[in-house]
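Starting off with a structure, shown below.
Here the complex is missing one protein chain, while the rest keep their positions.
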Amino acid sequence: MKTKGSFFSTKYFTLLIIIVALLVIFTVWSKGQMIMPINIRNILNNLVLLGLIGIGACYLMLYGELDISAGAIGSFAGCICALLAMRMGIPSAIAAIIAILVGCVAGLCNALMINILKFPPFIATMSMSYILQGAGYMIATSQGISIKKLAFLNFIGDTKFFNGLVPVMIIITVLFLVVYGIILSRTQFGRTIYLCGGNRRAARLCGLNPKKLSYMLYINSAFLASVAGIIYISRVKTALPTALTSFQFTGVTAAILGGVAFGGGSGNMVGCTLGMLILAIFNNGVSTVGFNANYTKVFNGVLLIIGLALDAIAARRNAKKVVATSLASAKTGKKEETA
Amino acid sequence: MAEYVELKNINKAFPGVRALRDIDLRVEGGLVTALIGENGAGKSTLLKVLSGEIRPDTGTIDLSGEIKHFSHPKEAIDAGISVIYQERQLVPMMSVMENIFIDNIPSNKAGLINRRELKKRATEIIETFGLDIDPEEPVGRLSVAQQQMVEIMKAYRRDSRVICFDEPTAPLMDAEIETLFRIIRELRDQGKVVLYVSHRMGEIFQITDRLAIMKDGAMVTTRVTAETTEAEVVKLMVGRDVGDTYKNLVRNDRIGPVLLEVEGLNTEAVHDISFQLHEGEVLGFAGLVGAGRTEVMRALFGDDKILSGTIRLEGKEVSFKSPREAIEAGIMLCPEDRKEEGLILPRSISDNISAPVLKKLRKGLFMDRRSETELAQAGKDKYNIKTPTLDKRTIELSGGNQQKVILARWTSDKLNTRILILDEPTKGIDVGTKAEVYQMVCDLAREGKGVIFISSELTEVLNVADRIIVMHDGHITGEVMREEATEENVLALAMKE
Partner (left out) sequence: MNKLIKRLTGSRNFYLFLFTVLIIVIFQIAQPRYLSADNIRNILYSVSVTGILMVGIANLLISGNMDLSAGAVGCFCTILGCKLINLGVPWVLAVLMTIGMGICCGLLNAFMTYKLGIIPFIGTLGIASVWSGLGAVITKQASVTLTNEAFFKFGSTKFGIIPIAFLYVVFLCILYGLIMKYTKFGRQVYMCGGNRVAARLAGIKGERIGTIMMCNCSGLAALAGIVMASRMHLIHYQNLQDTSTMGAITAALLGGVAFGGGAGGMLGAFIGLMLLNCFKNGIDIIGCNEYVQILFNGVLLAAAMAVDFFNNLSRQKALKAKNAAK
């Protein structure tokens, strides 16, 4: 869609400003540590997991729903992969594929609960999240399964291109972001998501199939989360049953900050990516200047609420604007009639 | 002192439509005043203003000398205004007596409910109405008619100064209507202000003393019921320019062979539906709200499950499992509820027009922006959609332009439209655009398409359709050609009196 007006008046510009501001503030605050190469890599590492889970969250939110089991699915897939590769001796590449498939089945179960049994998406995915966490603990216990000497996982986790500057997983994530961005903005499938998210009933009466889409999106969210789970274990070398659970909210927060409307129907991948960057930089900055993980938790909660509040306020202002324009047009319309 | 309500200079706008314009109305106590007008004339909105449910943009309510500005229904109730809503507002899980006393459950100072008193008083009211309802039964288990009576008892019990009825008889049977009229007369004799909204002319002349007529959000005039006739009222409701609107219509005079044949169609909502639609024909569907017309169309369109019956399209038997299959076969549906079912409001005009033909707008893997814009532009030009850009979100359009977007969607040249079903296409749009819509309907017929035209406005169906099928309570009760159709015979079929 062509947006009229210059780039500087768009919300992307605002988001970019925020990103730059955050970078500057934290760099000064941390006396330069923030932009050390090693820290930049930390930010990127964080962005990998956030990015993958965030894409799934963004797609689902555009459709108007939420999957809060994504983090648990990712962690569980990691555990399965570790279990298969380390304890059963299956080659790690195959183990990873099986783990991703298992994750997708969990996504399918979410979709079944929501579409067949008509659970509210929130409750369905919440219960799935508990089931998988419990199952993950049963597999890996709270100590986790440590990963050693696995060709495929080592390749994903440790290989770096361009003089050791760009890790493979960054490339994978960027690839995912670009491909999913293009799918969303350029293809029939992407359009279908917007249309169904904007009005499910009307979309069905236009011959689209929102139900089928819902299945695809929950499975997709689970797929991306599972990939994130595999990447996580290949980098950290330990499969933990709750490794990614914090990302299911940060994913949603990133999407909301990036301008994806909560009810569905508007927003895009560019905004979403910028939202992810903001969160990744913010969280990293907070820890770089010396706050511990608990502060991050607090700040993330606050950010989520700020994002939601801005979304709600924007929606309200929009509604007011619509009434105002229709009032004005009604008035001019009346004049035409009398004339 | 006699009670009265006086509305002064009430205005109210909603997204896309100006619902009330400069309403001035004085309603006297001790009389039953009918509030009448076509669908979308603004009657319900006016009642909502009275009940405090919505706040008018301008204007005041004068209640027997007290000037009121309601910001919450509670204030209206406290001031003595009760409204009986068309869409019954009951709490299904709670008992009849609790629903009747919903806003004033008898209780002591500590807030403890006096159950015995509650039951006693509820029983008294039910007896006054002469009904056989157990006061302790959950409302959700009652029949629709009984629920309607509970809704009426709820307002009756409040002993309000002003009581407004919004289409109270729609779900009722004769005996219950008798009871209702007895109650209304009783209220009138007590000197209360009674406002009665209905579409049924017979009832209006039977029960009301005064008429207030609305049209397009404005108050047309008031009349003494005894001194006017049905014909005059209809003329006032519809406006003087009606004749001309329809006279200038360019119709299709060459009606072709049978295009669609429906035989013995049954669904959960409608029974034994059989009819035919010819090429180039405008087939009207008349009936009261809730007669089952929309449900027939939903079944035809593959949206509702069909229990039995056959549908033949150009002689070939078809059965659609989803709207997509119907669209592929050439049947298009413009649904009744434009905002809930028709448009994808947060998306642009061009997105809305291209929604059913996405597959045909692809170039390889990707959507082809240019042909999409061309398609939308063609629709905009054909239907004269007033908008500065095709990227405008449809939520920002007026009702008439929204309807045009939907028409443009279903008649684009990427679709092989054989049959177009229009469900209340003129609901909530202004007079000028209505005339445009009528001509569009006739133009579609002239292109050889079959058009099914559903409307609750009798004059509209009578004048636009070539043939009219009338429905009542899920059944087809008759079929009339335009030449033979009069308001009386169609209405008689629709009400099956």
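Just so it is clear, A and B label the chains in written order, and each chain counts residues from 1 on its own.
Convention: a residue touches a chain if its C-beta (ideal position, glycine included) is under 8 Å from a C-beta of that chain, and two chains touch if they have at least 3 such contacts.
A quick note: this is a predicted structure, and the numbers were derived from the prediction, not measured.
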Answer key for A:35, A:135, A:236 or A:289 versus the chain not shown reads A:135
Among B:90, B:153, B:358 or B:494, single out the residue that touches the unshown chain. B:90
Quick one: say which of B:141, B:185, B:305 or B:321 touches the chain that got left out. B:141
Residues belonging to chain A that touch the chain removed from view: 66, 68, 113, 117-120, 122-124, 126-135, 137-138, 141, 241, 249, 252-253, 262, 292, 294-302, 304-305, 308-309, 312-313, 315-316
Suppose we count only contacts with the excluded chain; which residues of chain B make the list? 51, 53, 72-78, 83, 85, 89-94, 98, 102-103, 105, 107, 110-113, 115, 140-141, 143-144, 154, 268
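Rule of thumb we're sticking to: only the chains that are shown with their structure count from here on.
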In whole angstrom, the CA-centroid distance of chain A from chain B equals 43
Contact residues on chain A for chain B in the complex? 1-2, 4, 186-188, 191-192, 194-195, 198-199, 201-209, 261, 265-266, 319, 322-323, 325-327, 329-331, 333-334, 337
Given the complex with chain A, which residues does chain B contribute to the contact? 13-18, 21, 57, 301, 303, 322-324, 326-328, 333, 335, 340-348, 351, 354-356, 358-359, 361-362, 365-367, 389, 391, 395-396, 398, 409, 430, 432
